[in-house]
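A protein chain is absent from this complex, but the other protein chains hold their places.
As written, the chain order gives the labels A and B, with residue 1 at the start of each chain.
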Amino acid sequence: MLDTNSILTTPGLATIKGMKDLADNIKLVQVRFDDPDARKNFSYAPGQFAEVSVFGVGESPFGLASSSERGDIVEFAVNRVGTLTEALFRLDVGDQIGLRGPLGNGFPMDRFKGKNIVILGGGIGGAPLRPIIQTILDHRGDYGKLTILWAARSPDLLVFTDEYDLWQQAPDVEMFLTVDKAPAGWPHEEGLITTLLEKINPSTDNTITITCGPPIMIKFAMMTLEKLGFQPDQNWVTLEAKMKCGIGKCGRCNMGGVYICTEGPVFCFSEVRQFLESFV
Amino acid sequence: MTFIEDQIRQTARKYLENDEVSCVIGYERDTRGRSRPVFIESVDQVDRLVWGPDCNLNLASYLHERKHSPGKDQPIPKTAVVLRPCDTRAINLLINEQQVARENVRIIGVTCEGSEINGSLRVDCEFCQERVPPLYDDLILTELPVEVPESADPYADINEMDQWTPEERLAFWTSEFDRCIRCYACRQACPGCYCFECVAEKLDPHWVSIALEVPEKMFFHVMRAYHLAGRCVGCGACEAVCPMDIPLGKLNRKVAKEILELFDYRTGDSIETHPPLVCFNPNERLNL
Partner (left out) sequence: MKVISQEQLNLWLADLLKQTVVVAPIEKHGKIQYQEINSISQIVWDFTRPELPPRNWVIPMTEPILFIEQGPTTVLKQPDLPHEKILFGLRPCDSRSFKVLDALFWDKEPADPQYARHRQALTLIGLACPEMWDSCFCTVVGGAPDDTEGLDILLTRIDDGFAVQAITEKGQALVSGLDLLQWSGVPADPSEARGLPKLHESAEWAAVFKDVFWKELSHACLSCRVCSFVCPTCRCYDVRDEVIAICPNGKVYERLRAWDTCTSMGYRRIAGGHNPRETQVKRLKNRFYCKFMYYPEDFGVLGCVGCGRCIDACPAGIDILEVVEKVDLKLAQAQI
């Protein structure tokens, strides 16, 4: 029978519990469903996303930036670039929004168990990678070495800066930061993430990589990984596309016959290479 | 092959053989016998070019890169284009508005016997005195001299409409726009409409609702008519492409008539003249 009240098709109401500045023009929105059942039932995997309703404006997809296991506060990062994100920036703690989801496939964390993991995050692309880092840290013994390469155009665009210490304190975690153009006194790397990647030259042995960032960064990161000896099936990416419905109906996000919203947004790069259309 | 087609093909051949252009935009006939635009890029294809009264688009609208987006980083190609006299006025407009560079275009101007929409002569053509393009590189002649219609009021139907009460006008246009499906074919076929993002579709700020209902449709058409005030050349491409047969030419001619009366201005007379509503002339005095 048809479920017209499914939270996949009709938004559930959620109240904003926190709005944190993550970086210049980037905020972390923290919400909790109003309905206790929805809180309980809304469980999601790293890499899944939700359609966020700002009532009076519309809906847009946002990658979930929190780990479902850490409680019922759902987090996502917002970069002020358009009408809807602009409207989100005007909201405050206590305001209500709508959430549909969880949508998309998410990362197959079980398949990553026992492997070394290299994470490449560019700009706000770091947000959907955060639940992976959180999951790995929460189950540290299940995964191998974790290498985090974090990039942004400038230091004020790096996201989750207040969590880096915590991440790096965990056993067997290495983290590297790079910015395109470093100001005087910048203690970390300067240059593109691909330059950093080449410099670190991670071992391909029993390793998978996970990349999220702008399409052009993904393209060059994949080229560099290939150069370093990684096979396409070792590399995982999460893609972005314009979406309206998030459930494979509206016909906006397909790359060839593949719907980013239902078959993705997480793909193994070997799959991406088979797409008829380029993701860039 | 007609007398006109022979000249069009010869001219196209000349341009392609000399490598003067990379493409000739003209018309061909499809397998169903209907005319359609064709982009000829090699000499062996020039015999596809045809001409007829049903060649009723304005091919100048294929010249703006912004609307047709050939892709980034591609140089603007040199193009020859087959145009009627009113169509060439659009070239003057586009050059004036810096959308087209004169040196990139070769104008194959056709002496005009009038164009047809759905088999009947366009209203504009019934009264048109301009049978030779005001701007051309190559002039295509007709076999027999074209009969220029006797001078008559080209705005007779508009004058009649002006006599209607506002209620009657609203009722007429509401009924016409009711069947609009907001497909934007009129805008896309228009040489004067080349905005990167049309107000009707702009999301930020969101001026017009996405609804396909009469208020939005009317807003779109009236807004477009205003944006074309003093910029519409009366080529009729909008009306020719409309799948719902809405008399868009009537709306545009109403505005053109006002512009003519207020500013003594006709679109596309030369490269130098600016549409009156997009420039400021301190000596301008309106006879209101």
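The criterion applied here is as follows: a residue touches a chain if its C-beta (ideal position, glycine included) is under 8 Å from a C-beta of that chain, and two chains touch if they have at least 3 such contacts.
Every value quoted in this text rests on a predicted model; they were computed, and no experiment measured them.
*Asks:* Shown chains touched by the missing chain?
*Replies:* It touches the following shown chains in the full complex: A, B.
*Asks:* Among B:E20, B:E143, B:D162 or B:E197, which residue is in contact with the omitted chain in the full complex?
*Replies:* The single option touching the absent chain is B:E197.
*Asks:* Just one of A:L84, A:I193 or A:L225 touches the chain that is missing; which is it?
*Replies:* Of the listed residues, the one touching the omitted chain is A:L84.
*Asks:* Considering the complete complex, identify which of B:N18, B:T31, B:Q98 or B:S151 is in touch with the unshown chain.
*Replies:* B:T31
*Asks:* From the list A:K20, A:R70, A:K227 or A:K242, which touches the chain that is not on show?
*Replies:* A:K242
*Asks:* Touching the left-out chain: which of B:I76, B:L170 or B:C183?
*Replies:* Considering the complete complex, B:C183 is the one touching the chain left out.
*Asks:* In the full complex, which bits of chain B touch the chain not displayed? Write them out.
*Replies:* Looking at chain B, the ones touching the missing chain are residues 30-32, 34-39, 57, 61-62, 67-72, 175, 179, 181-185, 187-189, 197, 201, 204, 206, 209-213, 240-241, 243-245.
*Asks:* I need the residue numbers on chain A that touch the omitted chain, in ascending order.
*Replies:* Listed in rising order, the touching residues are 2-4, 6, 8-11, 13, 55-60, 79, 81-85, 96, 98, 214-215, 240-242, 244-245, 247-252, 254-257, 259, 276-280.
Following the convention adopted for this analysis, only the chains that are shown with their structure count from here on.
*Asks:* For chain A, which residues are in contact with chain B within the complex?
*Replies:* 82-83, 86
*Asks:* Provide the residue numbers of chain B that touch chain A in the complex, in ascending order.
*Replies:* Touching chain A from chain B are residues 203-206.
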